[in-house]
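Read through the structure below, which is laid out as structure tokens, and then see the notes.
So, subunit A:
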Amino acid sequence: MASTIVTPGQRLGYAQDFTAGSGTYERDGLLYASVVGVKKVLKDATSHLETITIVREKEQSAVPSVGSMITGKITKVNPRFASVSINVVDSTPCREDFQGVIRVQDVRATERDKVKIYNSFRPGDIVRAQVISLGDARSYYLSTAQNELGVIFAKSVAGETMIPVSWQEMQCPKTKVIEYRKCAKPF
Partner candidate 1 sequence: MSRLELLTPEGLRVDGRRPNELRKIIAKTSVLAQADGSAYIEQGNTKVLAAVYGPQEVRHRMQILHDRAIINVEFNVAPFSTSERKKRSKNDKYDNGIKLQTSQFPRSQIDIYLQVLQHDGGTLQACINAATMALIDAGIPMIDYVCASTAGCIDKQPVLDLNYLEESSDSPELTVAILPRTGKVNLMSMESRLHVDMLESVASLATEGCEQIHTILDAVVRDTTQHLKDSLMQ
Partner candidate 2 sequence: MVREADPSLNEKQFVLQSLKEGLRVDGRRPYDFRSLQLSFHSDFGHVQVQLGRTRVSAKVSAEVVRPRADKPTEGLLLFNTEISPMASPAFEVGRPSEEEVLISRTIEKALRRSRAVDTEGLCIVAGEKVWSIRVDLHFFDHEGNLVDCACIAAITALLHFRRPDVTVIGEEVTIHSLDQRNPVPLSVHHIPICVSFSFFDGGELLVVDPSILEEQIREGDMTIAMNIHKEICALSKAGGIPLEMDQIIRCSKIATTKTAEITEMIQKALADDKAKRQAK
Partner candidate 3 sequence: MDRKRVNGPELSVVPVEEHTEEKQILDSKERRLDGRGIDDIRPIFMKSGLISQANGSTYMEFGNAKVVCAVYGPRQMKKPSFTGKGVLNCEIKFATFSCKKRRAFQRDAQEKEFSQILVQALTPAVRLDLLPKSSIDVYVNVLENDGTSSTLAAAISAASVALADAGIEMYDQVAASSIAYVQNKILMDPSALEEESEDGSLVVSYMPSLNEITHILQNGNTESAIANKAVEQCIDACSKIYSVMSTVLLQSLDTSDK
């Protein structure tokens, strides 16, 4: 039975024969499926046990977790932090935005205490950041302290889409005005 479709709670086998892959869980020595999807039995070199994973058919909407890469829009900026509304988590768009915050000490890795937030982000910019902790009740804590993290799209005062000229400057093609942002290295 190459690919059988399983529903949550369906028994897959004994715990000692397989290791639990994603979409499965182990209880009282038995392995159960926890999602709707196609059962795949993988043989991998390292451990002699085969691992059972369930390839999900029904995509669960994404939830930011520690370490996931997110893309979001800056909504508010104040001296201590910039608040971000998270739209995409690890390349899966979430149906409703989550609330995130980039604290001033997490903007960049170098000279962390000389950061001026208004020279790093402006409301309306699109940024790529990484979740560093679950944060507090209201928002997740994000960080842009890597080269490929930061502003990926920004509009100039004149309303044109700006082009990054250095890791901290962006230029408006029409008015040639330089504005300061913490830019992401385009790859």
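Keep in mind how these were chosen: all candidates are chains of the complex that A comes from, given by their letters.
One rule holds for everything that comes next: a contact is a pair of C-beta atoms (placed from the backbone, for glycine too) under 8 Å apart; a residue touches a chain by one contact, two chains touch by 3 or more; residues count from 1.
Because the structure is predicted, anything quoted here is derived from the model rather than measured.
Between subunit A and the candidates 1, 2 or 3, a touch occurs in this complex only for 3. Contacts from subunit A toward candidate 3 in the complex involve residues 5, 7-11, 23, 25, 27, 32, 34-36, 56-61, 63, 94-99, 134, 136-138, 140.
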